[in-house]
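The complex appears here minus one protein chain, its other protein chains still in place.
Our next item is subunit A:
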Amino acid sequence: MSAPAISLESLSTTFGDQLLGTMKPGGCASSCGSSTKPDDTDPAVWEKIKDHPCFSEEAHHYFARMHVAVAPGCNIQCNYCNRKYDCANESRPGVASEKLTPDQALRKVIAVANEVPQLSVLGIAGPGDACYDWKKTKATFARVAREIPDIKFCISTNGLALPDRVDELADMNVDHVTITINMVDPKIGAKIYPWIFYDHRRYVGIEAARILHERQMFGLEMLTARGILTKINSVVIPGVNDEHLIEVNRWVKERGAFLHNLMPLISDPAHGTHYGLSGQRGPNAMEMKALQDRVEGGAQLMRHCRQCRADAVGMLGEDRGQEFTADRIPGEVTYDASKRNAYRELVAQERRDHVAARSEAIGLVKAARPGKSVLFAVATKGGGRVNEHFGHAKEFQVYEASPRGISFVGHRKVEQYCLGGRSAEATLDGVIAALEGVDIVLCAKIGNCPQDQLAEAGIQATDAYAHDYIETAISAIYTATSGAPALAATA
């Protein structure tokens, strides 16, 4: 294997600089927000989610997950999925470049844990179904638990085989389960699932969708009864189930789902899926936001999903899977806990400060009186700070400031402006299109030229808050426009 990508020294320089070097605690870093958890979260639940990047938006600024593709077998067919084709550059669920045996998976997990200190969660998300391809899922968790006891386990399932596995999941301390639920009405399900394989036979049409629906609800109720946190993923398919997902949200909330994740359909003829080939389109960013706003007040929404691959490695916005392919992992690897432990200590300090700063910033926004809502797009590479250059950003995190406070609403993927394959001009047009509806862009650095062009498109871009906490920067701008006292930029 090549030289380690991160040494402990570089850990303290890259992360130390990023996390601690720029940290300038505010006046009440520990007194007005002493808890590191958001105010409205139950302490027992917070303990479970605080290091899980998918279950906690706050945690995704600090922690990374990895998926091991040990479960290729699947018991249903979805119209948005075709597992036959793979491309290493594609990022979408159900895609994996190489399938692993449980032993290969163990070596990969150790190799990643040694190199990626942010790693906190091991998930099995197929590329088929983790509960159906159960022997391999179970064997993988058992092997990893022996070597890395503090890693959290997580699975993703379509729910059909879930009720058969709930007791074993509880025994293995899998306390996070994601179920993909796209409908609660079998008539709609029949348009999404051409068939299921259940009880040794294939079912089609409404009967198939009805069985799947009943098993999904049963599995969800069983998990809730055992205190296992659930996230419901729903693929938003315009004209098929988009309106219906409001009802899905109500059903899963009633059954104790912790989070609901509305994900846009990814559809392209090149993927070979039924929807791709038949021209079914996916929703755009503004349609997604409109739907998310309509289910506000129901089951809590996950808005920071990146729809990652079944073999993804790293922070949610990045994929380092190519650094850890089977041919790069030695036959023998020994787990070294030192980097993960050092990183956790660093993060614990940083988070206390961040929570205090955020709580102060949100308080100021609530007190301000512009009465309108403003959308901010933020270039960040983690740590909850405005710390990425405009031209280097592969995505922007979108926040909404309004009299209700500051909330994270999603992310927008873009082609990197500085490194785009096409002319910078054309790339910038693409970035501007992706930022539809956004009022203000916050980044660590931006040139005059793109800044002017964004201004022409009605988007104000600034690097005046470089390396500040995201919420602090948003609060400063929002309150300045309302005439209320602003937090000074601390950078």
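Simple rule for what comes next: contacts are C-beta pairs under 8 Å (C-beta built on N, C-alpha and C of every residue); 3 or more make two chains touch, one makes a residue touch a chain; residues count from 1.
The criterion applied here is as follows: contacts and distances are computed from a predicted model.
Between the listed names "ABC-2 type transport system ATP-binding protein", "4Fe-4S dicluster domain-containing protein", "ABC transporter permease" or "Acyl-CoA dehydrogenase", the UniProt record for the complex's undisplayed chain reads "4Fe-4S dicluster domain-containing protein".
If you put the hidden chain back, the residue from A:Arg83, A:Arg143 or A:Lys191 that touches it is A:Arg83. Residue-wise, the contact with the chain that is not shown comes from A:Pro72, picked out of A:Pro72, A:Gly205, A:Gly256 or A:Gly363. For subunit A, the residues in touch with the chain missing from this view are 72-75, 77, 83-84, 99, 127-128, 132-133, 135, 197, 200-202.
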